[in-house]
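Below is one structure; the comments refer to it alone.
Missing here is one protein chain; the remaining ones are kept as they sit in the complex.
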Amino acid sequence: MLVVMQEGAAESHIQKVIDRLVSMGFIVHRSSGVLHTVLGGVGPVNDFDPIEFEVMAGVKECHRIVSPYKLASRHFRPGGTVIKIGDVEIGGSQVIVMAGPCSVENRDQIEQAAEAVAGDGAKVIRGGAFKPRSSPYSFQGLGEDGLRMLREAADRHGLLVVSEVMEQAQIPLLLNYADILQVGARNMQNYNLLRQLGEVRKPILLKRGISATIEELLLSAEYIMSGGNYDVMLCERGIRTFETSTRNTMDISAIPVVKSLSHLPIIADPSHGTGRRDKVLPMARAAVAAGADGLLIEVHHDPDRALSDGAQSLHPAQFTELMGQLRTIAKAVDRSI
Amino acid sequence: MLVVMQEGAAESHIQKVIDRLVSMGFIVHRSSGVLHTVLGGVGPVNDFDPIEFEVMAGVKECHRIVSPYKLASRHFRPGGTVIKIGDVEIGGSQVIVMAGPCSVENRDQIEQAAEAVAGDGAKVIRGGAFKPRSSPYSFQGLGEDGLRMLREAADRHGLLVVSEVMEQAQIPLLLNYADILQVGARNMQNYNLLRQLGEVRKPILLKRGISATIEELLLSAEYIMSGGNYDVMLCERGIRTFETSTRNTMDISAIPVVKSLSHLPIIADPSHGTGRRDKVLPMARAAVAAGADGLLIEVHHDPDRALSDGAQSLHPAQFTELMGQLRTIAKAVDRSI
Amino acid sequence: MLVVMQEGAAESHIQKVIDRLVSMGFIVHRSSGVLHTVLGGVGPVNDFDPIEFEVMAGVKECHRIVSPYKLASRHFRPGGTVIKIGDVEIGGSQVIVMAGPCSVENRDQIEQAAEAVAGDGAKVIRGGAFKPRSSPYSFQGLGEDGLRMLREAADRHGLLVVSEVMEQAQIPLLLNYADILQVGARNMQNYNLLRQLGEVRKPILLKRGISATIEELLLSAEYIMSGGNYDVMLCERGIRTFETSTRNTMDISAIPVVKSLSHLPIIADPSHGTGRRDKVLPMARAAVAAGADGLLIEVHHDPDRALSDGAQSLHPAQFTELMGQLRTIAKAVDRSI
Partner (left out) sequence: MLVVMQEGAAESHIQKVIDRLVSMGFIVHRSSGVLHTVLGGVGPVNDFDPIEFEVMAGVKECHRIVSPYKLASRHFRPGGTVIKIGDVEIGGSQVIVMAGPCSVENRDQIEQAAEAVAGDGAKVIRGGAFKPRSSPYSFQGLGEDGLRMLREAADRHGLLVVSEVMEQAQIPLLLNYADILQVGARNMQNYNLLRQLGEVRKPILLKRGISATIEELLLSAEYIMSGGNYDVMLCERGIRTFETSTRNTMDISAIPVVKSLSHLPIIADPSHGTGRRDKVLPMARAAVAAGADGLLIEVHHDPDRALSDGAQSLHPAQFTELMGQLRTIAKAVDRSI
C-alpha cells in the first residue's frame, strides 16, 4: 500500500499515518522526495478502504498496490480457466452459444426454441423460470414447472441448461434442473447469495451490474470463488451511460479487459446489451470478434407475442443467419463455434 | 400512448401497428401530417414497454403519455405527504435529521452516539445491524443484538429508530425494533422485498440506486405503495458518474425534481453521497437549501476506529457545528430544524 | 410536435400553450383523453427547444416528432452514401483502413509508416500536423512541414491523406495537402468551424465528442451538410463513462445505430477508443464485425519513442496481423478489405 503525503505535509501528520499503518500490522518504508513523502506499507492486511487514509490530515492520496481480488486474477491461473460440463468446454477453443427465450412460457414454446437453437449449433438453452418484473402485474415466470419444461426440452435436444437464480431459497430448485446457475445483473452484489453459490458445485454465470466497474465484477467473482466454487464465468450485458439511443451501452472492450485481468471465461449478452433485436446481430458478431468465450442470446419463435422481452428476441431465422456469420468470424480469432 | 411513424412509412406498416394497438385494447386515433403519421392510443393498458413498438417496421419512436407510476405521482396528493411517527412529522415544516453510526458496534458506542445526536436536535437514530460487506472477512453486523442496543439507546434519548432491512426474512425482526425500515441502494429493485414491504405498516425509507434514474426510484416507491403502504420516503445518496474525485456524485437536483414529480418526502444522505467526512458538511447544507425534508448522517464518537465507513462519519463536534448551520439555512426556505 | 398536458391541467393553461403554438405558426390539433390532453402541432418551425414548453404551467412533457436533422437522416438517402475519392470508395462494399502515426515527426518516420501501412492494404495514411496538447510544453506538431512530408509519403505509396484541421484559419493549408479533413472530438460542436467546412469541397471525417450523443453527432454533420458539403463520414472514438479500466468506453453499438439513423459512412477509431495498444486489435475486429465502413488506426515503427500517443500505437507487425484477421471478418459481413 502506498500513501502519498501532500507537499509540505507536517511531520506530525506523517507520524500519525505511520502509527496507523503500524497498528494495522504493516511494515512501513518511508521515502522522501523533493516534494512529497511517500509511505509504502507491506503487510498481511488487504481488506481496507484507501479512503480511510485519504481523509487523514496531510494525506494526498492512497493507492492499494495488491489487487483486491486474488483467486479471480489472471496471475492465479495464467493459462486461463476452462469450465467443463459433459463434453462442453467454456473458455476453450470453441465459442459456446447459449440461446433460448427470455422466459419459459409453455411446453410448446420451449420445445420449439430448443429444436431451433440446437439445430443451429447452440450448446446450451437459456430460459427464465422466475422473472423479476418492474410491475407487480406482469408475468412472473412459471417457477418449478418452467424449470422442468426447460430440462426436458434440453434433454431431448442434447443441450445444457442455464437459468437464473434470484434468491438463496431458489438454489436447491435450480440445482435440480440447471447445469449453470445465472446471477442477474441486479444481484451482482447480493453478497449473501454469492456466498451460498460459493458452496455449490455447479458453474455460475455472473452478470455485470449495469453500473458496475470491471473491478467490482471481479470482486463479486472472488466472493463466489472464496467459498470454493471456481467455476465462474462472467457476463457483459451493457452498462448505463448518457447515450439513450440504446437501452444500455454494451461495453465490448470489457471482453479484452477481463481477458487480461482474469483467467475466467467471459460471455457476452447482446440481447440485454442492446435491448433491440435489430442491434443483436452486429453486437453478437462484435463480441466474438473481440474474443468472447460465449454468447447468451434470446431467441423466440414468435417474439411479438413473447410474455417478456420480445423486442430483444431474435426470430429463429435471424439466429440461423447469425450463427453462419459467427462461424466465419470465429476463424479470424482461431476459434470454432 | 403515441406512436410516431417514420417519414414515408408504408401503409401496411401503419396498419400493423394499429392492429397491434387494437388487439391490446387501445382506441386508436390516427393523424397524418406532412411528414409523419402519428398514432395516439387511449386504453386501459399501461404496463408495456415502448421499445416493443419501436422495433416494429416503419416506427420512428413510441412515447408513453401516462406516467408509469400513479400512487407516487404528485398529482395523486398535490398537497404532499406528511409521514407521522409519534410527534415526528417527515415531510412537514420541520427538517428531520436522522443520525448515528454506520453500524451498531457495542452498547457504549451506540449510547454515546444517541446522546450526542439527540443533544444536537436529531429526531431519529440510525445504525445498521446487518452489513452487506464486499469482503467475506469484514464485520457483518451484530444482528438482533445490535437492534436491541439501538432500540434501548433510542428510547433512553427519545429518538426514533431507522435501520436497514436487507432481505425478506429480516422484516419481522426489523418490525420489532425499528420505527422506519430502510431499503438500501442495492435493493432498490429487489421487487420481492418491495412487495413484502408493501404489506408492512411502518414507514419505509427507500434509497436510490447508484445508477437509478429518478423515474426508476419512483417506480420502486410505487411498487411498495401498490401493496397498501403509502408511508414511503425517498432518499438521494449519490449516483455513479465519470467524476472520480468523490465516491459518488450527489445529485442535489434530484431533491427539487422529486418534489415536482411526487408527493413523497425526500431525504438526503450526504455521508454515502460523498464518502468523505470533509465533504459531508457542505453537501448536508446544500441538501437543506435545495429543499430536502430530512437528512441521514453518519456520526461516530471515534471514526478512526469505526468498524465500517469511518471515513465518512462525522466527529460529534462536526455534527454540532453542522446543526447550527442548518438551523440558519432552514429559515431561508421557511422551515425549522 | 406534441405537448402532453398534466393530468387535470387547467383549461387556462391549455389555452396558453395553444396560443403560443399558434403564434409560432403551428396548426394545433387537440385531443382529450381520460387523463391527459395532448396538443399536436404541425408547422414549418422545427428549430425550437421542447424545454421551452415543458416549463410552462400545466405541461407534462413536450416531444419533437420531426428529427432535428434532415440531410443526415437515413430517409434522405435510403441507399446510403458512398464517398468517392479517386478510386477509393468510403461507404461501399470495401472496408477502408486509414492508418499511420498520431503525429508527423520527421520524413523518415512518415516514410516508414506509409510503406508499412500501404503494404498491408491501408488506402489512406493518417498523421497530425497540429497537435492540441494538454501541456504547453509538449510537442505541438510540425505544421505545414508535416503536411508536406505526409503528402509526399502518401504519393510515393499511392495513399490518400487524412489530417486534422483544428481551427478555421488552417482550412486553406489542409485543403492544399489533405484529401480528407478531420474534425477532432473536441471540435465536434465548434459551429464556426463546421460552417466553414460546409463550403469546402473535400470530404470531412467528423469525430464524435467524448460526451456527445449520437443525435448530437448527426446534428453536427447536418451543420456541415447544410452548407452544401454532403461528403461527411462520422467517426466513433469512445465515450466517457464511469468505467476506468479503459481511457474511454468505445461505443461499438453506435456503429449499427448510425447505420439505421443515417446514410453517412461510419468509421471507427479503436486507438483513441481504447488508449492502449493491447486493446486496439480486439476492438478493431469488433468494429468491422459490427459493420463499420472503415477504421482509423495509429501505427508507429517505434511506439516507445513516439512524440505523442505512443501507448496506443500499433507496432507494424501487429498491424499486419490485424489486417489478416480483418480480411476474414469482412467476409462474414459480405465485405472485403
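Note that the chains take the letters A, B and C in the order they are written out, and that residue 1 is the start of every chain.
Simple rule for what comes next: a residue touches a chain if its C-beta (ideal position, glycine included) is under 8 Å from a C-beta of that chain, and two chains touch if they have at least 3 such contacts.
What you see is a predicted model, and the numbers here were worked out from it, not measured in a lab.
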- Touching the hidden chain, out of C:Asp108, C:Asp145 or C:Glu167, is C:Glu167
- Quick one: which of B:Ile125, B:Leu219 or B:Ile252 touches the chain that's been left out? B:Ile252
- Query: Since one chain has been left out of the picture, which residues of chain C touch it in the full complex?
  - Reply: 20, 47, 49, 51-52, 54-55, 132-138, 166-167, 186, 189-192, 195, 209-211, 219, 223, 226-227, 240, 247, 275-278, 304, 310-312
- Item | Absent-chain interface as seen on chain B, which is shown | 211, 213-215, 239, 241-246, 249-257, 260-261, 273-274, 278-279, 282-283, 285-291, 325-326, 328-329, 331-333
- Message: Across the whole complex, list the residues on chain A that are touched by the chain not included here.
- Response: 2, 4, 6-8, 29, 31, 33-36, 38, 40, 42, 60, 63, 65-67, 73, 75, 240-242, 244
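The working rule: only the chains that are shown with their structure count from here on.
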- Message: Could you classify the chain B-chain C contact as same or different, where same means more than half of all interface residue numbers appear on both copies?
- Response: same
- Message: Taking each chain's centre as the mean of its C-alpha atoms, which one lies nearest the mean of all protein C-alpha atoms here?
- Response: A
- Message: Based only on mean CA positions, could you tell me how far chain A sits from chain B in angstrom?
- Response: 27
- Task: For chain A and chain C, let me know how many angstrom lie between their CA-based centres, rounded off.
- Result: 31
- Message: Can you work out the whole-Å distance between the CA centroids of chain B and chain C?
- Response: 39
- Message: I need the residues of chain A touching at least two other chains; which ones are they?
- Response: 211, 278
